[in-house]
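Structure first, then comments.
Then we have chain A:
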Amino acid sequence: MNATNDPLLDVSGLQKRYTSSGTLAIDNVTLDVRKCEFVSIVGPSGCGKTTLLKTICGLLHPTGGSVMLDGRLVTAPPPEMVLVFQDYGRSLFPWLTVEGNVAFPLKKKRLGPEKKRAAIDEALRAVNLERFAKHYPWQLSGGMQQRVAIARAIAFSPDILLLDEPFASVDALTRAELEDLTLKLRDTLGITMLLVTHDIDEAVYLSDRVFVLSPPPSVVVRGFDIPLGRERDQEGTRSDPRFLELRNEIHHLIGRPRTDLPQPAAAR
Partner candidate 1 sequence: MQRIFPPGLLFIVGVTVLVEILARLGLLSSYFPPPSAILAALAQGLANGEITSQVGMTLSTFAEGLVLASVLAIVIGVLMGAIPIVYDALKTIVELLRPIPSVAMIPLAILFLGLGSPMRVAVIAYASFWPLLISTLYGVRAVDPVALDTARNFGVPPAEALYRVTLPAALVSIATGLRVSATIALVVTVTTELVAGNSGLGFYVSQMEQASRLPSMYAGILFTGVLGYLINLIFFTLEHKIVFWSPAARGAVQ
Partner candidate 2 sequence: MRNASLPAKRLYWGTPLQRNLLGIAVVLLALVAWELVARAKSSIYIPPVSTIATTFVHEWFSPQFREHAIPSLMRMLAGYAIASLLGVALGVLIGAYRPLFRLLDPFLQFLRAIPPSAIIPVGILLIGIGDAMKIVVIAFGALWPILVNAADGARNVPRERLDTARIFGVGKTDQLLSVTFPSALPGIFAGLRTGLSIAFIMIVVSEMIGSTNGLGYYILQSQRSFAIPEMYGGIVLLAILGYTLNAAFLAVEHRVLAWHHGQSARPV
């Protein structure tokens, strides 16, 4: 059993080569996430962040290094981990209602009908969508659809949630709402969060720690502690001088080409 200080998720020396082209997407990524932590990974667009999350999740096999969840090696998607995709339009099932989507992960759980009903209601309540249970996802706004995706993930009762740029496709106001929702979910449901984003402000706002990823072949350039306390709010936290200091530091770090490799042919 894990001691409380051992990380829940331990990624060590992770390497992933694209099978089709052979290019190195991820070269050497080492990071860890502790229980109930909120960790963000930031990097410029196109730096293989989705590949990283998919490899951590077990959807792809690493070509080097390892991913350990709760002390066990990840070789296939483990039941304690769920990945929420950026494009909710392509990951939600349009032939099912909102509650149909949320019920989907429960197929494998063998719950009785009352427990199933309760799990669905609980998940919908957690994202404030109880009133829309009988709607179809495509009848809802972008932000609401992403909430459906999150509710569906929660219904699976995971220990850790991987989020792939989940708020990139929604407007700024909705994004703020969703950010706070994720914080609330972490607090009330005790789910550990690993979020990938290109939005530095978002990463600093939400996280306890931030890892900066370099352009491919990606490595973790640096890890930052975010000592802004447990209680965050959009106005207060974002105007905190320490917030600004941290985001600026991270901003300077991002996009700098790796100095220990020959320069890439063309900058993206």
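The working rule: a contact is a pair of C-beta atoms (placed from the backbone, for glycine too) under 8 Å apart; a residue touches a chain by one contact, two chains touch by 3 or more; residues count from 1.
These made the cut because all candidates are chains of the complex that A comes from, given by their letters.
Fair warning: this is a prediction, and the values are worked out from it, not measured in the lab.
K.L.:
Since the rest of 1 or 2 are in the complex but keep clear of chain A, which one touches it?
P.N.:
2
K.L.:
Which residues, counting only chain A, touch candidate 2 once they are in their complex?
P.N.:
Contact set of chain A toward candidate 2: 54, 57, 59, 77, 79, 81-83, 85, 87, 89-91, 93-95, 104-105, 107-108, 136, 138-139, 142, 156.
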